[in-house]
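Complex shown without one protein chain; remaining protein chains in place.
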Amino acid sequence: MSEASPKFVRLRPRSFGDAARRAWRERREAAVKWLFFAAAFSSILITLGIVCFLFSESIPFFRNVSLREFLTATEWSPRDEDHPRFGILTLAAATFTTTAIALAVAIPIGTVVALYLSEFAPHLVRESLKPALELLSAVPTVVYGYFAIQFVAPILRWFRPELPDYSMLSAGLVMGIMIIPYISSLSEDAMRSVPMLLREGSYALGANRVITALRVVVPSAFSGIGAAYILGISRAIGETMIVAVAAGNQSLFTFNPLNAAQTITAYIAQASKGDTAHGGIAYQSRFAAGLMLFLMTIAFNLIGYWLRRRYHKAN
Amino acid sequence: MSASPTITTRAGAVAAARTDYAQAGGLKADVRGLHFHYGQRHALKNVNLPVPEKTVTALIGPSGCGKSTLLRCFNRMHDLYPGNRYGGQIILQPSGVNILSPAVDPMEMRLRTGMVFQKPNPFPKSIFENVAYGLRLRFVRDRKTLAEEVEKALNAAAIWDEVKDRLHQSAFKLSGGQQQRLCVARALATNPEILLLDEPTSALDPIATSKIEDMIFALKDSVTILIVTHNMEQAARVADFTAFMYLGELIEYGATSQIFQNPKNQLTEKYLTGSFG
Partner (left out) sequence: MQALTDVNRLIALRKWQDRAFIAVGAGCTALGVLALAALLIKLAVDGLPFISYRFLTSRPSELFPDSAGILTPIIGTLAVVVVTFFAAVPLGVATAVYLEEYARKNWLTDLIEINISNLAGVPSITFGLLGYWFFCTLLGLKPVVFVGGLTLAILVLPIIIVTTREALRTIPSSIREAAYAAGATKWQVIRYHLLPYSLGGILTGTIIALSRAIGETAPLIALGAGGFVPDPPPGPLSSRFPFINFAWLQKPFMALPTLMFNWTDNPNVMFRQKAAAIGLVLIVLTLSLNAVAIVIRYRIRKRIKW
């Protein structure tokens, strides 16, 4: 649409008042456009706000804690009065372990489900199962936390009696269940958009559905499937309530899933509860932890965004 | 069938084609009373078409006449989609089996035929792996055999010289014409009994088209070829026998030279002179 009004030759005489009306209309259009732009720009402001506060609130923290200790120490005990330790690796190890367990559940199941729904399932089955699976991602995560300690953990204890009440295993498994629809839905969309012509080429050579799915469809949809995996990773890293409820709040540097441990997100939740002294270094540590969390997720989000762009271009 | 070894030009070969297909030494396939329904739509009506062995048979006709539909019956591609129904028979020689019968598994026909599509559709793999795809499907695993067969197929598709140094590069790096020849090589690698070509050059420029037509001419003596083309001159250039179809029916069939020079049906003549289509 043109922005300025071009100088046209009038084909018929103007009526009086035309100019005023047109000027008012053009001002209104410009105002509307700027209003909409301001709305869109606000998203940049929000991100700027996040970056701003994460860095500004972490500065007082890093004045007291060396970056070296933060990144390399393996103990995290901010509320220890005599000997507070701030090794983010402790929390990061728990985040890593729970994420790994969740992905070990969600990626295989999610991919197989996506393949099944996209390449094998009859139309009716797909249309009814897909929304049912998407409901898995609509359940509030605190409810998942309850489910983890009241249902999943007792079942796991039946196999492994030494499992404590709170463990990274039960939290990770339930987190995996929650993430399945993220992976299956996006992967399936990627697979469905592989053109039928490619599949026909495979079938015409005598292939069956499995081989066509695995050796033609999956490689073609690779970027889209990768973007789905990255989204799952990002979601698992950022999940708070399931791990806060079910993985316990023990600050422990461990990769053993049978242990209870506190993730970065669970720590931030705990530190935000009323019982931590405001303004103290323990309180500031939650911003440092938040900064770490933000950097981790933004890295994965950018990779995922880039993958999705590549996959859209390829199609 | 004994092809005259002294015929070197395509035009000459076509002119020398037998007018009586019975003399051609036998049929590869015989379409008898074929009907086909896409759901409610009656797309093919009582088609009777002989397909002589080791010749090129062209299917021509205006858009929507059913030529691609007929072609895809030969490898049961319609079975991939729900709601399609076959009627009548396609008898495959020398076994005499009706390949449209529900007792015949579609996969078996696809293992015996090769198809090249209108748009080139190479897999997201290397050139070598594209051609080897069909062989691997048939559990050919020995590396030497694979390499030999791939080279043979790429040679037959007249593309070996252009790709022999980059067999392990992605197939997408080839031009459109090269990709289509790659698809032909892929179809030939498994020694199909019938090669089904569905408007193989409609997406290609004239030079690539010419290369593919040369290749078809060279292949003719070793494999039966069925080609669908919307370009009637192409049929005149490459085919021994031509079938003209219109609105789902086979209007006229005969040796190419007879069809083009002396069409017996008025509809055929109108199509060939450009009155419609």
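Per-chain numbering from 1; labels A and B assigned in written order.
Throughout what follows, a residue touches a chain if its C-beta (ideal position, glycine included) is under 8 Å from a C-beta of that chain, and two chains touch if they have at least 3 such contacts.
Quick caveat, the model's predicted, so the values are computed rather than measured.
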{"item": "Which residue of A:A73, A:L136 or A:L156 touches the chain not shown here", "value": "A:L136"}
{"item": "Residue of A:S251, A:T265 or A:S285 touching the missing chain in the full complex", "value": "A:T265"}
{"item": "Hidden partner chain, residues of chain A it touches", "value": "1, 25, 28-29, 32-33, 35-37, 39-44, 46-47, 49-50, 53-54, 57, 109, 112-113, 115-117, 120-121, 129, 131-136, 138-147, 149-151, 177, 180-181, 184, 207-211, 213, 231, 234-235, 237-241, 244-245, 265, 268-269, 272-274, 286-287, 290, 293-294, 297-298, 300-302, 304-305"}
{"item": "Interface residues of chain B (partner: the chain not displayed)", "value": "105, 107-108, 111-112, 138-139, 190-191"}
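Heads up, the rule we're going with is that only the chains that are shown with their structure count from here on.
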{"item": "Residue numbers on chain A that touch chain B, as the complex places them", "value": "195, 197-198, 200-208, 211, 215-216, 219-220, 222"}
{"item": "Chain A contact footprint on chain B (complex, rising order)", "value": "75, 77, 80, 107, 110-111, 113-115, 117, 119, 121-125, 133-134, 137-138, 183, 186-187, 190"}
